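All protein chains but one are shown in place.
Chain lettering (A and B) follows the sequence in which the chains are written, and residue indices restart at 1 in each chain.
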Amino acid sequence: MLEKKPVLFMLLATAAILVGTIITMAMPFLWVNTDADRIETVTPYTPIQQEGRDIYIREGCNNCHTQTVRPLVAEVLRYGDYSKSGEFVYDRPFLWGSRRTGPDLARLGGKYPDAWHYKHMESPRSMVPQTNMPDYPWLNDTALDPESIRNKMETLGFPYTEEQIKELNGKTEMDAMVAYLQKLGSDIPWRKVAETTIVGDLTNPFPGDASAIAAGKDVYSSNCAACHGDNLEGMIGPALTDMGMEDADLYQVIHSGIPDGGMPGFSNLGSTKLWQLVNFINAEK
Amino acid sequence: MENPSYNTDIVRSFVTWSLVWGLVAVLVGVIVSFQMINPDLNFGPYLTFGRLRPIHTNAGIYGWGVGTIFATFLYMVQRLCKQPLWSDKLAKFQLWFFNATIIASAVTLLLGYTTSKEYHEMEWPIDIMVVILWVVFAVNIIMTIINRKEEQMYISLWYMMAALIGVAILYLVNAAAVPASLFKSYSAYAGTNDANVHWWFGHNAVAMALTAPPLAMFYYFLPKSTGVPIYSHRLSIIAFWSLIFMYLWTGAHHLLWTPVPDWVQTLAMAFSIMLIAPSWGSVINGYLSMNGQWHQMKENYLVKFLILGITFYGLQTLQGPMQSIRSFSAFIHYTDWVPAHIHMGTMGWVSMISYACIYYLVTRISGRDLYSVPLANLHFWLALVGQLLWTVPLWVAGVLQAGMWNAMNEDGSLTYTFMETMVEMYPFWWARGIAGVIFMIGVLIFIYNIYMTVRKKESAPSTATAEGRA
Partner (left out) sequence: MDWASILYLGITFGLFVIFALIVVRTYSRKRKDENEVAKFRMLDDD
């Protein structure tokens, strides 16, 4: 019987393995990456972005960073709009990851100005003192090889122009990495959609309150200092001393950011922390 | 003494090399765990966390795990079939090629040649080496089984054959890629499809490399160590078919809440929960096999390793299904909870079983008493404490961080920034680093004990060793 016929046994075992395989692994191909989940605005990577992606893979950034936002309240608040299948059609391989030692990067594009990334990649601890992200300064030292990138674009079948290949000359791996990071998750216009408007009138709930100012200092250190300097002296963003903004205007700027200028919005800090910030900044002038 | 026609030299060689790669895996594990505490320990470009972590996981699974699989399968198949190995030459080639593959993997991963797919990071030339290696191994085992003298096929052979087929299918499908150059390829699947294929592979690598083979070993080495048969061969048969049928449906439990189609996620969740039954079929079979033999837990160091191993397997297969429930996954996914789950499996289940097998094989093949049973007991405790000190704090850490990630203020804003949650992890990561060192000391003692056993000059063959009794 079966117990004595190894070949028959192996055939049956293969059949048992294939049932679940066909249903849960093969069948999804009928729906995924078809017209059913296509998103028109999603575009393939440009040569420099694709090269940045390959460097991201080479350095194993995916061992600390995920790239998919789940449709859960806290997660959408923290990272941005949840990920959709159609956004990943050009991702070979996928880079969703499995562990968030660092934050999710699926919606990173446009969150920070380029200058922030250059500085952060070179030395993360200079921006975020307690991070455990390694320094990647050597990315600045290696020039890109346009011909090998052209070859990659051909292999992938992605469109490119001679112009784009020529532009790679003189660029470094760091340039490619930043170009890739700025593309992440920005193919759908979620930032515009997610812009929240402030309802109600803006009156400072604790004007001049010393404890609010002290609390504001802490919020500032963990959220703003990387760009505006430890003492508001300015760095990537301008100095915040002597601005002479009204409380309400200042609140508005911090809440919604200045997207085109590289100032992220901080609406997810909540109104209490935002007012603490306002009081802190305006007390420093 | 040994039946001279059985090839035991090859078993001994595989044991040696799996010990080497096992030590490498643990050592690199300790290094990366301290890199997470202090980023100054990254020495770019080669020795950074992003490049070393895959070397830790692959040395563990392919070097230590598969190396032990090679050693034990080649031993068991000859005994269970009462038939010498089909081809000694092929086995020799396999040994040589195995080490070449592991070394090539380690070097290329350090150089940054990686696909980024977890547990399948090696680039396409090395994929080809792995396939050759596996085919050579499978052919040798299967031909030995076909030529066997013992008509009955014991349950261990079933699990071995399933693992041979399963790994082959999984690896080939997931490896499909288009090369762009010698060490760079692009996956044949894109985005969501790639994720789904990959975790179908990933979870079933757990089934076919970290579950079926250790079960084959457990079913063989437990009765051999205790001297009494397993409780029920029929129960093991039912559990076998259910296990290999159900595992393949569950890959998407790694992808809950992602863009993978909902029905795939739901099936994965349902089958994961059903998997408790066949998994516990083996656990219960193991426990009942100890009926009337529980005193051996005290007297026989091999039994200690084996029974603790199957116990962690039981816990693992309760925790896994729990993690596969959507609401629970929403909470603990992406946190340190999951690495703790992994390490109860690898340090508590796979390694415990492998240790017992290796102690058994080395004393058996050399025909000598173990150099020191007290040292083996010390090894047992270091492995157990090391594992628990690793996993328990990180479960706590995972829950803590998940709670902080989800904490919201009354006005609907988030309570903590990412960094505020991340710095809370440092004390737990310290505990893990120390646990890793403890576990590694255990491995060193283990290797020392094995070395002293085979080195010992006065070879006084003893019958007591045969059953591993002290």
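Everything that follows uses one rule, which is that a residue touches a chain if its C-beta (ideal position, glycine included) is under 8 Å from a C-beta of that chain, and two chains touch if they have at least 3 such contacts.
Predicted, not measured: the structure shown is a model, and the values here were computed from it.
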*Residue, one of B:L74, B:A190, B:I230 or B:L370, that touches the chain absent here*: B:I230
*Hidden-chain contact residue, picked from the options B:V24, B:L80 or B:A190*: B:L80
_Touch with the omitted chain, as defined above, among B:I155, B:V338 or B:L370_ = B:I155
*Residue among B:I103, B:I238, B:A407 or B:M452 touching the omitted chain*: B:I238
*Contact set of chain B toward the excluded chain (per top definition)*: 79-80, 82, 150, 152-156, 220, 223-224, 227, 229-230, 232-234, 237-238, 241-242, 466
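To be clear about the criterion, only the chains that are shown with their structure count from here on.
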*asked:* Measuring centre to centre with CA averages, how many angstrom lie between chain A and chain B?
replied: 34
*asked:* Applying the document's contact rule, which stretches of chain B touch chain A when the two form their complex?
replied: 35-39, 42, 44-45, 48-51, 53-54, 112-118, 142, 145-146, 151-153, 157-158, 161-162, 165-166, 169, 173, 178-181, 184, 186-187, 189-198, 200, 241, 244-252, 254-255, 257-261, 264, 267-268, 271, 330, 333-336, 338-339, 405-409, 411-414, 417-420, 422-423
*chain B contact footprint on chain A (complex, rising order)*: 3-4, 6-7, 9-10, 13-14, 16-21, 23-25, 28-29, 31-33, 37, 54, 57-64, 66, 68, 70-75, 77-78, 83-85, 87-96, 98-103, 124-125, 128, 130-138, 148, 151-152, 155-156, 222-223, 267-273
